[in-house]
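Below: one structure, written as structure tokens.
Only a single protein chain was left out; the remaining protein chains are all shown in position.
Chain nomenclature is as follows: A, B, C, D, E, F, G, H and I, assigned in order of appearance, with residue numbering initiated at 1 for each chain independently.
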């Protein structure tokens, strides 16, 4: 099932630059891993902000929380989650989880 | 290019039922037409609300405005648009418009 | 899985009294039906407001949307949905759906 | 009587990791203690956020304040309390405090 | 126990003047009745607005909801309720309900 | 005349514990002094928050500002003031300042 | 004493034009009367809105409420009141009400 | 001098279609007149909304108010005005009103 | 021309006390200077807050920005500016700048 998330990152100004770079690199790796296994279905940058809009395809809110709360940048994020349903006028199965494992 | 839109519909309570049904049917047809030609790329229902979250793939803000403002339910909608950019950690070309016809 | 919903009802002032009474009675019957089959797990009145706080136990956001959008008072409601996950400090299986039929 | 609370935790970024871990462990123990004695009736995680939604069953707002304000993480929480009443369409005594000790 | 309420009245502009006057007179009578029996402990006008700030002394959120939702002007009110506890620096028993008649 | 105030305290996380305790004790003494001389007429704790709701009985906004801005915790408070008038349905002289000294 | 008020007028779209004109003329006369007797000390238009920012010089919040709530356009106004005190850096007695007639 | 304005139009749903068309045509003519004489310097559509973002070049807030409040659609607009100053990093005289005709 | 400003000061908790006192004294001197030359026409304290409401009489938004942004406490202020126009019901020339030097 699909969940929409808007994530805004606020890195503290006094965070060590190396630590910040490490966090961002870990975040990037984790994000790509979750995209490859199909659970982070869409990942867009909000133009002009340090923020993203994402769609996750998971089995439950529990799995969603596990994925998001284990992201390396989670302690610095404001996250707002919206559950998505199939739209009656949608022509594709975009809101349906039919990949193996989801 | 991609634009994210959240659209909330408020039908007036005293709208004639037939008129409302006609509007909704016209909206459905137009939404499917725009999905088929690739410009209304994603269309999800916000669970529990008379609202949708959409992603449009258009050539410009002008084209986006034309599409949205000509929707049959537009006079009854609150719309909030967010321009999307490619995310540096995205693994697909999800944010790129390279399909024929878009 | 569990979804939290806050629902605020705004009946139009010029709604016919009989129609309003019929809607409320239908809403009551539907709410009790959904409670009995285990999908409307909790239903509380917000003290001092024409509003409720509810917890639904459904199989998906799709099912949640179907339940809420078919409520007789849905056209007059503002609804805000929050997906719930199991809390690591919870001692019961309160957030788990294991009753028959849910 | 029942009170609904939404609690959002903001740990300061420069909090010592050991101190944070100790606080969280103390919070977990206190939360479970209060669940076992029936006063913290429901405890859910808000999916995707460091936040919970809870329902407390206490004798008064005074008792509620004592419970919440003595939580180890209270200094780092934003809390919003909503008093709950029995809903006229509720079929269970969910909003009634009939366990011993509450 | 004490509950703080802020109530804002919005009379519809097309409400019949006589009906409005009757509602206000009924509201006045009910408010005075509840003040005399000690349950509507404080009633102040917010200067410059058609709104009041009140403190109720009731046995439960259920009783509070019954009192407020049966006010003649309730269908036209936005109400926000805040539960009150005894303040540790308070010198009187202002937050305690043990006076005769309350 | 009466003024309603909602005061929310945010102590900085890195404030020295002794300094914080001293401030709170000074605040308590000052609050009790002002209650005894009749100017801090009501003082309630907002259940679940480090906040209070108060009613002051003073001669002018100037006096109100002097009282509030000299509170030991003032630098850490967000304060919102609402002037109160006598409500036409009030049965007591609750909104009238007739005690000596006010 | 001085009170700052921001008043936004929302005339209903279906109000009879003559009635609207009469209300506005009555409002104008009353506003000028109150300016002449010194109680409506300042009256400015918010540029670009059907709104004003005003400063009243009255004896109490009771008098303020009486003045505002008896304005002909009061049923169509959203009003927000802020009590003003003398600023320690002010060089004039602008915040003091001791001029004859005010 | 320059003022930025965001104007959102809400036409009432029961406005007669002919009346609406006449208003829009009058609005269009007035907007073009003001653009031609240099006082409505920029006029953009907010993509996806019945709203515009504008920059006016006028001699005073009085003139600004006169222009906006006399627009045919003004009774149906929410307007938010922001005064603009020259930016120290601006390379053009974009914020200066000294061109002939503006 | 007149501009209304609401300024809220947030001094950082770890600001050196002497530095804070110096800033406040400089702010006081500058505020009085600007009042004496007629450009800071009104300066009121918001009762109960570390904030002021002011009216400036300047030649342009540029001059307004220069005055405000050079205030010693500017780096610690949230400022909200509203341009003022003459109100059609105003009886004085309060909104007109005709003093020498303004």
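As a working rule, contacts are C-beta pairs under 8 Å (C-beta built on N, C-alpha and C of every residue); 3 or more make two chains touch, one makes a residue touch a chain.
Here the structure is a predicted model, which means the values were calculated and not measured.
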item: Residue among B:7, B:46, B:64 or B:77 touching the omitted chain; value: B:64
item: For subunit I, residues in touch with the removed chain; value: 3, 5, 12, 14-15, 61-62, 64-65, 68-69, 74-76, 79-81
item: Where the missing chain touches subunit B, by residue; value: 1-3, 60-62, 64-66, 81-86, 95
item: Contact set of subunit A toward the excluded chain (per top definition); value: 11, 13-14, 45-50
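Here, only the chains that are shown with their structure count from here on.
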item: Each chain counted as touching subunit F and subunit G at once; value: E, I
item: Pair exhibiting more inter-chain C-beta contacts, E-F or F-I; value: E-F
item: Per Cα centroids, the chain farthest from subunit B; value: F
item: Mean-CA-position distance for subunit E and subunit D (Å); value: 28
item: Mean-CA-position distance for subunit F and subunit B (Å); value: 51
item: Numbers and ranges of subunit I residues touching at least 2 other chains; value: 2, 45-48, 82-86, 95
item: Chain contact graph, described as a line, ring, star, complete graph or other shape; value: other
item: Interchain pairs in contact, sorted by label; value: A-B, A-C, A-D, B-C, B-H, C-D, C-E, D-E, D-F, E-F, E-G, F-G, F-I, G-H, G-I, H-I
